[in-house]
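Report on the following structure.
A single protein chain has been omitted; all remaining protein chains appear in their positions.
So that you can tell them apart, the chains are marked A, B and C in the order they are listed, and the count of residues begins at 1 in each.
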Amino acid sequence: MKSSMSKKLFSRSQKVDDLGLISKLTGTRRIINRDGSFNISRRGLPYWESFSIYHWLISMSWIKFCFIILVSYLIINILFALLYYAGGEENFTGIVANNEFERFLNEFFFSTQTFTTVGYGRVSPAGIYSNVISSIESLAGLLSLAIATGLLYGRFSRPMAKILYSDKALIAPHLDGNAFQFRIANKRAGHQMVDVEVELMMSKAEAGKRSFYNLKLEYSKINFFTATWTVNHLINDASPLYGLSMNDFKKLDIEFLALIKGFDDTFAQVVHSRNSYIHDEISWGAKFVSLYSVDDEGNTSVDLNRISEVEKAELHSVN
Amino acid sequence: MKSSMSKKLFSRSQKVDDLGLISKLTGTRRIINRDGSFNISRRGLPYWESFSIYHWLISMSWIKFCFIILVSYLIINILFALLYYAGGEENFTGIVANNEFERFLNEFFFSTQTFTTVGYGRVSPAGIYSNVISSIESLAGLLSLAIATGLLYGRFSRPMAKILYSDKALIAPHLDGNAFQFRIANKRAGHQMVDVEVELMMSKAEAGKRSFYNLKLEYSKINFFTATWTVNHLINDASPLYGLSMNDFKKLDIEFLALIKGFDDTFAQVVHSRNSYIHDEISWGAKFVSLYSVDDEGNTSVDLNRISEVEKAELHSVN
Amino acid sequence: MKSSMSKKLFSRSQKVDDLGLISKLTGTRRIINRDGSFNISRRGLPYWESFSIYHWLISMSWIKFCFIILVSYLIINILFALLYYAGGEENFTGIVANNEFERFLNEFFFSTQTFTTVGYGRVSPAGIYSNVISSIESLAGLLSLAIATGLLYGRFSRPMAKILYSDKALIAPHLDGNAFQFRIANKRAGHQMVDVEVELMMSKAEAGKRSFYNLKLEYSKINFFTATWTVNHLINDASPLYGLSMNDFKKLDIEFLALIKGFDDTFAQVVHSRNSYIHDEISWGAKFVSLYSVDDEGNTSVDLNRISEVEKAELHSVN
Partner (left out) sequence: MKSSMSKKLFSRSQKVDDLGLISKLTGTRRIINRDGSFNISRRGLPYWESFSIYHWLISMSWIKFCFIILVSYLIINILFALLYYAGGEENFTGIVANNEFERFLNEFFFSTQTFTTVGYGRVSPAGIYSNVISSIESLAGLLSLAIATGLLYGRFSRPMAKILYSDKALIAPHLDGNAFQFRIANKRAGHQMVDVEVELMMSKAEAGKRSFYNLKLEYSKINFFTATWTVNHLINDASPLYGLSMNDFKKLDIEFLALIKGFDDTFAQVVHSRNSYIHDEISWGAKFVSLYSVDDEGNTSVDLNRISEVEKAELHSVN
């Protein structure tokens, strides 16, 4: 009787093989980094097949992005200035220059005024050659600035979950057994999240081969993610963690992979977040302290600074 | 027999603990405000970690938004005007000024003409210094106006459900029992909604601890949200509301949390809406009046002004 | 045995009450128009609460949209021209005018040049007053043109399914019984659709009250919507249509409501379409002809022009 039940329960914490995950992976590095990126390098494809210029530009740092915009602006205008320069001085009216370099400078600034369509007109094209080039430049300017401004706004309004994870996961007493737990919070004030789901996987390495398990959660979905959520996997006899000790975790190179998705109110879109915990990021025999407090007027507040704060808690013995 | 059935039914109106919701919450304020925001304050994170400038700019009032645009425009142009001013008068042609302040004004307006790329050219940069600054300003103008215009259009076209809720929820007679009911309508003409779902939770506080329940709805999804929908939770013996009186609602500080989502035709996107009802927003022994009328030509119309209108209705006695 | 089975089957063609649909509706007009809009008028809300300017601008005809853009452009520039005119002639350089009207015209065209940021500079602001106004106008121009161009591109790239429906639905012989059928096709070449789902409801009016039923479909989802799909509801004893005659359809004012959604490859988004069939849009005893033909080289083609083409087909007798 009991074994059939546990079999049934077990089927909820399902073993999964050879998926997108790397069952042959015997490396000692973690699978998912703490910033949510996958820890695996890719080879073999020609650079331009694999490289995504969009991803590169949308995810780089702001400083780097501004630098690239500025440098591109400089280079494009130097190129057009050289074209104007090649056309000769008679192609322009209004150039005031004592020497060739000053003429080049005049044409460089004329180029910037054309590219951005500011077009003061003190210097202006007088010949067919310079008129043709500047007609093209003003169009090119509008089009390439459209990409720059699109990226700029895309970066600014990019739908991303900013989930705060507790630094460590816990093996904590829960109900009449123990549970694997971690705590999350929504970092962004104002960005209210609803319909939030968590999927949790566990990976262990045995005999040079990695295997993966979907872990059953006490609750895998919540309607309202008001502030924090303690995600909970009960370690009963249906769990692949059942009977494993702290040492086993290390020996088996156990890693927990969490995938969180929810609807972000401000972006009006579904957002995702990923994280992982490896064996030395797991505290045994601890539980999270409450973050909530109520003041004299009945207002509730939550202290996100203490999201990783735990207190000692005796684990239930499992025989 | 009966108890097993009710147990089964009960499992549909499920108790849920310690989710994103605050089970330790003992505050006396409501959890969700009537505008759909969560009523909990957040502390602990450094301001810039938690603050979302995007959310701030996209959700503020239009008046405030326009004010911020104008003030930023003013400040940026003053800064650039100071830079031009620092460069000296010989850096420009076309300045007409009797004194230093008038020169500054000339340079300020030159700056606005550069920033917006209107570039009349009556005043125009003549030196390297002013040319460099104005090249940067016209680029900066294009880029920062891209964010402003992106936000402007983003605010204008932001996918948001405008759901009209009845002011009060009801405990109304329904079938051969009683039901918890509220009524919703789509405020926006033209924005037709399909695939609309409602999730309803109930929260009560007992012994200083809040617990939460998912309430089973008669219908939780409709294909066509033509005009109005009366959301219905039957208070049978499987409901956590079963046997509670009006006084119990107050004593237990009961709050109903509603989450509505649907596909908006005009935005071509899924939109969400939230609301809550607390004990003194619930009328006992009332039912909603019909909002529909048909004229002589067979045209049906709905009067949204009367969405909260109720009439007295004897509740069924529950023994 | 049989009744229990039919009961079970029946539960799939479920009766649904008082949802977004109007169970009290006794009007004689159809519920969903053939263009997919709902046929119900809304009253009671203050105009500006209910009116959605975004929906109005995004869904009006192109001619009307262009007209509104042009008229707004004209009005805005007349207003600014009046402001410039009020400032007096000495506020501008470059005005060439023999009379007051010509001066106004000069200032009107200066205004258009400022609003669009073209800024030729022949006429340019010389006083503080005109400079302040034109600084504001160029900013206002950029911002309001951002809304106009956003709407223009939004209209152009708006994710909408263009589903072609057969003019009539059929009661056709199918397997060893009869079925309610209609045929759909994807109008847009190139816009390939996958993961397409259909939901079909039926509404009938009896004793002054409308009731609604979800109809069970033979297939309600397809992975690939290559070209056409004949949607099929079997009229077995589990169907609410079972035993109804052509006359009953008319007497009961029966209407079929179809909701189609799928993922559009080009928009990279889910799109929806709606349609309805009322009793005189249903042909009894007919079936759709095949639209496919294969040429000598083995190429298959589909003739969408014949989507509504049917041929006579004897219905199965139901006893």
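Quick note on the criterion: a residue touches a chain if its C-beta (ideal position, glycine included) is under 8 Å from a C-beta of that chain, and two chains touch if they have at least 3 such contacts.
Keep in mind it's a predicted model, so treat the numbers as computed, not measured.
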| item | value |
| --- | --- |
| Chain not shown, its touching partners among those shown | A, B, C |
| Chain not shown: contacting residue from A:150, A:190 or A:285 | A:150 |
| Of A:199, A:218 or A:309, the one touching the omitted chain in the full complex | A:199 |
| Residue in contact with the excluded chain [from C:43, C:187, C:209 or C:250] | C:187 |
| Options A:103, A:174, A:191 or A:274, residue touching the unrepresented chain | A:274 |
| Contact set of chain C toward the excluded chain (per top definition) | 69-70, 73, 77, 96, 105, 109, 112-113, 116-122, 145, 148-150, 152-153, 156-157, 164, 187-196, 219, 222-230, 232, 263, 265-266, 268, 290, 292, 294, 298-307 |
| Absent-chain interface as seen on chain B, which is shown | 117, 119-121 |
| Chain A residues that touch the omitted chain in the full complex | 16, 18-22, 24-29, 31-32, 36-45, 49-52, 54-56, 58-59, 93, 113-114, 117-121, 124-126, 128, 131, 134-135, 138-139, 141-143, 146-147, 150, 154, 158-160, 199, 201, 214, 257, 259, 261, 269-272, 274 |
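Just so we're on the same page, only the chains that are shown with their structure count from here on.
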| item | value |
| --- | --- |
| Copy pair chain B, chain C: interface residue numbering same or different (half cut) | different |
| Interchain centroid distance [CA atoms averaged], chain B/chain C, Å | 25 |
| Chain C, residues touching no fewer than two other chains | 117, 119-121 |
